[in-house]
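One protein chain omitted, others in place.
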Amino acid sequence: MRRTRLRSWRLGVAGLLVGLLVTTAVGAPGPRLVRLTFYYPVGVAGPLARVIDEMVAEFNRQTPDVEVVAVYSGDYDPTMQKVQTAVMAGNPPDIAIVEISEMPTLLAMNAIIPLDSYARAEGREWLRDFFPAFLQNSYSDGRFYAVPFQRSTPVLYWNKDAFKEVGLDPETPPATWEDLEDYAKRLVKRDAAGGVQRWGVTISGGWNDWLFEAFVRQNGGVLLDYGRRQLRLDSPEAVEALRFWVRLTNELKVAPPHSTWASTPPDFVAGRTAMLYHSTGILTFLKNSARFPFGVAFLPRGKQYAVEVGGGNFYVFEKIPKAHQDAAWRFIRWMVTPERAARWSMASGYIAVRRSAYEVPAMKEFVTKNPEYLVAREQLRYAYGKIMAPNFQRLREILKRALDDATGGRVRPEVALRRAQEEAEQALGAWLKR
Amino acid sequence: MAHSRASWRGQRGAQAFLYLLPSLLFLAIFTYWPMLRAIAMSLLEWNLSRPEPVFAGLRNYATLLADPVFHLVLRNTAMLAAVAIPISIALGLVLAILLNEPLGFLRGVYRAAVFYPTMIPMAAAAMLWVWLFNPSIGLVNYYLGKLGLPRVEWLYDMTWALPAVMISWIWKNVGYLTILYLAGLQAVPTELLEAASVEGAGFWQRVRYVTLPLLGPTTVFVVVVSLINSFQVFDAVHIMTQGGPADRSNVLVYFLYQQAFRFWDIGVASALTALFVAGLLVFVVFVVGQMERGVFYEV
Partner (left out) sequence: MKCSIRALPRECAPAGRTEGSLRKIRRWVARIALHLALGSASLIMLVPYLWALTASVKSRAEIFTPTPQWWPRAWQWSNYVDVFRYAPFEIYFLNTLIVVLGILAVQLITITLAGFAFARLQFRYREALFYLFLIQMMLPIHAVIVPNYLTIKSLGLLNTQLAMMLPFWASGYGTFLMRQAFRQIPAELEEAALLDGCTGLRLLWSIMIPQVRPVLLAFSLISVVTHWNDFLWPLIVTDTPRVRTLTIGLAMFVQQESGADWTLLMAATVMVTAPLLVAFLFLQRRFVESFMYAGLR
């Protein structure tokens, strides 16, 4: 009895030692290498984490004195959490792709470094090559902090077979809000019990705050002006936009009141919704999964065409050695060269962030065969920067709750938005100017 | 003889201290010191806009109490406890009573089927149920449809998101409660049951008048364990609904997690911690008091 006990103790200790050895081995750095930690999110469906890993591996091969360790850290929100945690704990990552609206928060935490000198060293043409709409979320107080990488706009996907089924022209997507309502009414399919077999349109939840911005812009309003630090969640234009949503979800019941960002692309593929508002970033996923022809279109206009940009930017962090910052820039610069930008775009459906990326031969061929990938790029001429503010996570929750409450039929739109405005004013505190 | 005994007892203080030291050390650092610290930090304003903490008195508590989401969260947590606990206990009890019958070799099979969810993480269980609750291709809606009942959007529905979480929680915990009740049942003296059946009592009557009262202490234990468990619900919410839609499935620990690790408001999170701990302590002291008073049997 005693002997077996001792033996099992020894086994336990041995196992622990082996385990510790293995893990330290896995984590051992190479000699004379600058090792960079790189947190990145994948905000859309599809095996994009693998693509990133492949690109990073290629960079590491080409750059023997720098090794980038890519750490997939979830969706945009969890990634921001991880970044926050790491920064607060005093060991920030070297590089991270963070959702574009988080820049003011990162600035408030003194977490990121300005990249003006690096950008200037690339020459004036370098910055100008980026689509201007994408740079709208890169500047604060005139300084440049964020390099665009995985950028998108929302687009409208429509199921051409479903359109044919109800007698709509499969090549003509809805162009206005009225069209949208009209088509959705015709496309919705209900079963005998009154439940919905197919929704007419789905305005995807999860990032419905992002989609809402676009609707408000389409209606001629603005939710937040970053430069002027003014917030108007309950403007008449915003209320009207929300009323339109509530009409679709509650009165006409042609759109689901709630959903998640990850659940709606499969819903579209499964034929559960005939039209879908979602990011251009899921385009590759849809192409690979959908068994029916579908189209990609601008978001229907209200008073005007308008759309917000979205996605993630590269940031380089403070409190890392200068050698790391320099190496980080080399990595970022590499990742946004026209060839890589093109590759990333083709693999995902995100818009290639630079104009010159579309001149890359592989890309030219690609978009000729797949013109849908150009829709989002074309929509950029109607694109605005995304709202951003310090404490953005809280602001986003407040807005989302208001939207969810309204589309859920619990609260009237104007009340929901007014409450949201009050809560947001409290959350943003002194930063806001009245 | 007496000599060695006396020297043994003489060292008792030091020896006991030494034996207790490791445990006390970790208890101090990870249980009791945090409680005090939470109270202290709850009086600070410490968040993203104020990275250097500043004394703020009771302002965090005021913020919390004024937050409509906090009240919603309290309500959801209470509802989960009030609904899911009785259901899981009732199911556990019935299953235990049935499993206590002579069943031959099938007993092991049934018991394994009922108990195995205890072996898997709540996170994994939640994954299974996300898949089951999928509105278009999930099993639950399919069978609801077959039974002629309306299909529900489950995790995306403000009314049904919390019940969905409850269902997965009940499924995960029933087996454990069944086992606890089985243990309690084995302590029911068979002579009493024999006597009852001699008196002419039927099956359910015997359950009602003999078994249930004797299961009293077990039931109290089961309720306490379930209550404490229900206050800790996090994994299922994190995986299934992230508190949504519109915080309709947000519960206490998830709300705490959001305040601390998403919004990075350490001050408010500490106030919440302090309230949580205070509530738990009141509950625990009450329960421990009951224990000492011998409500529980010593086996």
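Per-chain residue numbering starts at 1, and chain names A and B are given in the order in which the chains are listed.
The rule is simple: a contact is a pair of C-beta atoms (placed from the backbone, for glycine too) under 8 Å apart; a residue touches a chain by one contact, two chains touch by 3 or more.
Please read these numbers as outputs of a predicted model, since none were measured by experiment.
J.: Of the residues B:83, B:144, B:223 or B:280, which one touches the chain left out of the display?
T.: Only one of B:83, B:144, B:223 or B:280 touches the chain omitted from view, namely B:280.
J.: If I consider the whole complex, including the chain that's not displayed, which of A:104, A:174, A:265 or A:349 touches that chain?
T.: The one listed residue touching the chain not shown is A:265.
J.: In the complete complex, the non-displayed chain touches which residues of subunit A?
T.: Listed in rising order, the touching residues are 1-2, 5, 12-13, 15-16, 19-20, 22-23, 26-27, 37, 42, 45-47, 49-50, 71-75, 78, 82, 85-86, 88-91, 260, 262-266, 269-270, 285, 289, 291.
J.: When the complex is taken as a whole, what residues of subunit B touch the one chain not shown?
T.: 1, 4-5, 8-9, 12-13, 15-20, 22-27, 29-35, 37-38, 41, 95, 97-103, 106, 108-125, 127-129, 131-132, 136-137, 139, 142, 171, 174-176, 179-180, 182-184, 187, 190, 193-194, 197-198, 200, 203, 206-207, 210-211, 217-218, 221, 224, 228, 231-232, 234-235, 238-239, 253, 256-257, 260-261, 266, 269-270, 273, 276-277, 280-281, 283-285, 287-288, 291, 296-299
We take it that only the chains that are shown with their structure count from here on.
J.: When the C-alpha atoms of subunit A and subunit B are each averaged to a single point, how far apart are the two points in Å?
T.: 36
J.: Could you list, by residue number, the parts of subunit A that touch subunit B in their complex?
T.: It comes out as residues 77, 81, 84-85, 88, 105, 108-110, 193-195, 205, 256-260, 263, 267, 270, 272, 390-391, 393-394, 397, 400-401, 404-405, 408, 410, 429-431.
J.: Can you list the subunit B residues touching subunit A in their complex?
T.: The contact residues of subunit B facing subunit A are 48-49, 51, 69, 134-137, 145, 148, 150-151, 153, 155-158, 244-247, 258, 261-264.
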